[in-house]
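So the structure is just underneath, and the comments pick up after that.
Every protein chain except one is present and positioned as in the full complex.
Going by the order they are written in, the chains are A and B; count residues from 1 in each one.
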Amino acid sequence: MHTPSLDVQLQLTLRSPDRSFELDVDFTATAQRTSLIGPSGSGKSTVLQAIAGLLPSVRGRVRVGDQTLLDSSLGIHLPARERQVGVVFQDYALFPHMTVEQNLQFGLRRLGQRMTAEQARRVDALIEQFDLVSLRSGLPRNLSGGQRQRVALARALATEPRLLLLDEPLSALDSPLRKRLRRELAEMLERVNVPALLVTHDPQDVEALAQEVICIDDGRIVDCDLSPRPFAG
Amino acid sequence: MKISQRLRSVALVATLWVGSAACHAQELVVSAAASLTNAFQAAGKAFEQARPGAKVTFNFAASGPLLAQIQQGAPVDVFASADQETMNRAANANLIAPATRVDFAANTLVLIVPAASTQAPKQLSDLTNPLFQRVSTGTPATVPVGRYTMEAIDKAGLTASLQSRWIYGESVRQVLNYVARGEVDAGFVYRTDALIEPEKTRIVLTIPTTTPVTYPIAQIASSKHAALAGEFMAFVRSAPGQEILQRYGFSKP
Partner (left out) sequence: MPTLFVPLWLTLKVALLATLIASTVGVALGWWLARRPFPGRSIVDSLLMLPMVLPPTVIGYYLIVLIGRNGIFGQYLDRWFGINLIFTWQGAVIAASVVSLPLVYKGARAAFEEVDGRFANAARTLGAGELEVFLRVSLPLAIRGIAAGVMLAFARAMGEFGATLMIAGNLPGKTQTLSIAVYEAVQAGNDNQALWLTLVISSVCIGVLVASGRLLQARH
């Protein structure tokens, strides 16, 4: 199975009152599941946001397979809504005023439109796949951490994205929960047929979830000391 | 600080304090109809010059609201209204010292239009022309010029046809302002008011009124400065006072 490569070159300067942060990264990810790891403040979340199209003033190139999402030299800068990149946010960012089912439907149904039968079927399939049947009419605030993780992943996959980005999905959780959810996430990701980039600061996440690892520090790609865990297939 | 310096500053403060108290005894508060604004301000200055130590504070508004203030207990010494009716109401409410009431000036009701206007009514009934969509006068309930106007309109049989066109001002000066700004097509003011804005307004008609436009003045019963009040009222009726009033367009009562 050919995995489309993720080709990223980004230059960005973020200025805040006390400091100025320069991002200058250049990497290519070819594995099905790649991890971008770095300490806090290294710019990894910024890279993720730039790939997702959430940063307006970034320069460089982002390609997923043969699709160009960003190319400053050619004047291409697709807005987030056109990039078909699914994102699982830190804290999951589930819409608090919508049910689980409505959260999943959000990406499929545009304003003023009705869902097609096929889209409805897709939502049902996701609810089944991610074991959310009994929760479909519930609100996010009544869900456990693990349940929210499943909803967030299902929602990001609902639009059949070409790339999945996960922004430190486990860092907001406390330790015992994190272990369990890491396992669950690993299992879910294995069943998912979309290339994924996972951003984290935790080497254990890398061990459990990634086939390839890229290291970042202070806005630049650096050599890694970790060796990726070998996967079969 | 040396003792002599300290004593001096104490003495200075004491003098100022006593002095201001004494000045307070010579202060007069006069509530006067809006149309008297310019004339009375000049008269006030002349009075203060002729009577050193006296200080006159004026309160100008439409006669009706002035009466309401006095009824509510405003510390007024002298009241000058633009019609007999308001003064009658004051008298009936026992607010004035009846013996002090006297007429001191007279005025004329005129119709004015904005200076830039090309339409000049030649008679009152010309106002029914559709060109005059907005005609201003004072609120009849509280402003004397409104009552004089309605009297004249009633007499000319135009009440019904002009009913929807009235724009009421809170005082005759507001009516003047509306015309000066061009917000209305015509307005009823006193001749003395029209003379205040000669560039922005034009007198087109003089309106004879059934009730003569005369101005009474009286001392407020509860005034604590009866003597000074009497002096001011006498001044207003004296030759220098009348000369000032006539300079602004008022005539003898």
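Here is the rule we use: contacts are C-beta pairs under 8 Å (C-beta built on N, C-alpha and C of every residue); 3 or more make two chains touch, one makes a residue touch a chain.
Fair warning: this is a prediction, and the values are worked out from it, not measured in the lab.
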| item | value |
| --- | --- |
| Absent-chain contact - pick from A:Arg81, A:Arg114, A:Arg141 or A:Arg191 | A:Arg81 |
| For chain A, residues in touch with the removed chain | 49, 52-54, 79-83, 85-87, 89-91, 93, 95-97, 106-107, 110-111, 155-156, 158-159 |
| Chain not shown, touching residues in chain B | 62, 64-65, 67-68, 71, 134, 139, 141-142, 166-170, 181-184 |
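Just so we're on the same page, only the chains that are shown with their structure count from here on.
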| item | value |
| --- | --- |
| Between chain A and chain B, centroid-to-centroid distance (C-alpha), Å | 79 |
